[in-house]
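Note that one protein chain of the assembly has been removed; the remaining protein chains are unaltered in position.
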Amino acid sequence: MLEIAGRKFRSRLFTGTGKFASATVMKAALTASDSEMVTVALRRVDLNDPADDIMSHLDRDHFFFLPNTSGARDAAEAVRLAHLARSVGNTNWLKLEVTPDPRTLLPDPVETLKATEELVREGFVVLPYINADPILALRLQDVGAAAVMPLGSPIGTNQGLLTRFQVAIIIEQARVPVVVDAGLGAPSHAVEAMEMGADAVLVNTAIAVAGDPVRMARAFADAVRAGREAYESGLGRRGTTAEASSPEVGLDFLHG
Amino acid sequence: MTSPVVISPSSAVPLLRLPDFATLSQQIRECGPNEVVAALGRERRTVSDLAALLSPAAETMLPDLARQAALITRQRFGRVIQLYAPLYLSSYCFNRCLYCGFSVDNEIPRRVLSLAEAEREAKILSRRGFEHILLVSGEAPAKLGVDYLEELARRLRDDFAAISIEVQPLKEEEYARLFAAGITAVAIYQETYDRRTYEEVHLGGPKADYDRRLEIPARVARAGMREVGLGALLGLADWRAEGLALGLHLAWLRKLAWRTGLTVSFPRLRPASGGFTPRVMVGEKNLSQLIFALRLFDPDVGLILSTREEQRYRDGMIGLGPTRYSAGSCTIPGGYGDSAADGEQFAIDDHRDLAEVAAAIRAKGHDPVRKDWDAIFQQR
């Protein structure tokens, strides 16, 4: 079973709560996804419509909230948002996002490392969203990140696992759980990540904007289960035809 | 088959928990040809795959193992072999180890080189063209301690690109001191991962504590050394299980200390003073299988083949897995300057000098490299 910072998760699919057409659809889709952990963002209360509280629709005993720091452009802003998140949610868990470039929303590695150090010191359980940089992942692990969340491709692009090679290295090297986040646009992308040995995936856009979000959520749930099952059952046998053409190695020199 | 769990990801200081040696042996022997073929076909290999590659079932597929090991070695290291020479500093030792010529009970002439003598020996190696030396001594801190090593390293660091040590276990801060003085790598062999055999052959001295020994490589890494060398003596216990234990130790260190380079040595027991006869026979095919299997399991690990092995074998293995060879070695303190010196640690079997070994490496289409780092780049 997946374990992050001592907390166990039966489902390896984490879901985002953004971009849904309505609270009703969101709740139905998240329920269909079997997710136990959902990400949420922080915003000012809309004073013109203070009753508009989409999150009140979700039962927090059923869905573990993982607040993010989306919108933060540097470590200082992320730390401020973290403090607010802790106060709103009464939780010390945090998906750390620091995205200075509004165009790509790619994460800033330097500020992310700085903020992780600070927040771990303050007692937060930090899950940083990062580009798929293996050394950064290890540096974050070393300063106490509870997991790392490398992106498959830039957020919202639905491009899938463009960072496959780098993510494979992170999975191989990291001691903390690896959650592939962002860019997974189809269940096949999620299967790919899970087959490689990712500990979990986080999906939002692909479910939220699907023609039928509830059925798409179910498809992702199945995909994540299938990918994990394949990984655990020892995948990876390659065809041998390509190797047959490589030259024999002489071992005639061996005695005994 | 389940692979043994060696690491607890959530704990801050994961402990190395090796399964019982007999369990490892059995896990290997349960592997059949299907498991070997599957292991050969995989891109990234698990501990279970390593067990299959070490199994008797893999013996008939040795050429397949060799071919893949050669491919991976070429990809990761290129067509190069690194060269180094050992410099024996002292034959004093407080340990009683049945297999070792320096064992405290053995009646051999004992000697510890003075700093000036050690420097003279090193100069000889430097003139012969070596840029990487391995400083070796028995475990007798009173005769040769960290102050000695620190001072010697400071004297030698301008003459050598890399200085490694193979001495008694030190404290973390002592390793850090030596690193600051220019020593970049530490070899610290478990000798055997079989606890029972370990206790039978280590009769006395600080080395007799199996668990204490097992903990040292992680300490070396924590101290900031660039490289730590593991090793098992071949000839004490089931070599296949030693290979699997080495793989587990490697994998654990990889997770724990990602900044540290890792190497493995494969000392096959040779005749030594004290007349120890190897308890198990390890033939060249066995040794080769072990080398190939570890290369397939860990594509990045440095694999060291010393002059314990003879010329024919060492030449044959060039390009198939090993990445570092010693050359022109003498295992007697003071033996480079004085050919009449006596009291060796073990007998060597490849007597060629650096130029001859380098020529053999070139003849096999590889580049003999004498250094791959300059300690001078480190902060002084």
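As written, the chains take the letters A and B, and residue 1 is the first residue of each chain.
The rule is short, and it goes like this: a residue touches a chain if its C-beta (ideal position, glycine included) is under 8 Å from a C-beta of that chain, and two chains touch if they have at least 3 such contacts.
Keep this in mind: contacts and distances are computed from a predicted model.
Colleague: The complex has one chain missing from view, so what does its UniProt entry call it, picking from "Sugar ABC transporter permease", "NADH-quinone oxidoreductase subunit F", "Sulfur carrier protein ThiS" or "Uptake hydrogenase large subunit"?
Modeller: Its UniProt record gives the name "Sulfur carrier protein ThiS".
Colleague: Touch partners of the unshown chain, restricted to the chains that are shown, please.
Modeller: A
Colleague: Can you work out which residue in A:Ser33, A:Thr116, A:Ser153 or A:Thr205 touches the chain that's missing from view?
Modeller: Of these options, the touching residue for the absent chain is A:Thr205.
Colleague: Which residue, A:Pro50, A:Pro102 or A:Gly123, contacts the hidden chain when the whole complex is considered?
Modeller: Of these options, the touching residue for the absent chain is A:Pro50.
Colleague: Quickly run down the residues of chain A that touch the omitted chain.
Modeller: Listed in rising order, the touching residues are 16-20, 26, 39-45, 47, 50-51, 53-56, 65, 67-68, 70, 83-89, 155, 182, 202, 204-205.
Going forward, only the chains that are shown with their structure count from here on.
Colleague: When the C-alpha atoms of chain A and chain B are each averaged to a single point, how far apart are the two points in Å?
Modeller: Centre separation, chain A to chain B: 40 Å.
Colleague: Could you pull out which chain B residues touch chain A in their complex?
Modeller: On the chain B side, the touching residues are 7, 9-10, 14, 38, 41-44, 46, 48, 62-63, 66-68, 70-71, 254-256, 258, 283-285, 288, 312-313, 315-316, 320.
Colleague: Considering only the defined contacts, which chain A positions touch chain B in the complex?
Modeller: The touching residues are 3, 5-6, 138, 168, 172-173, 175-177, 234, 236-238, 240, 243, 246-251, 253-256.
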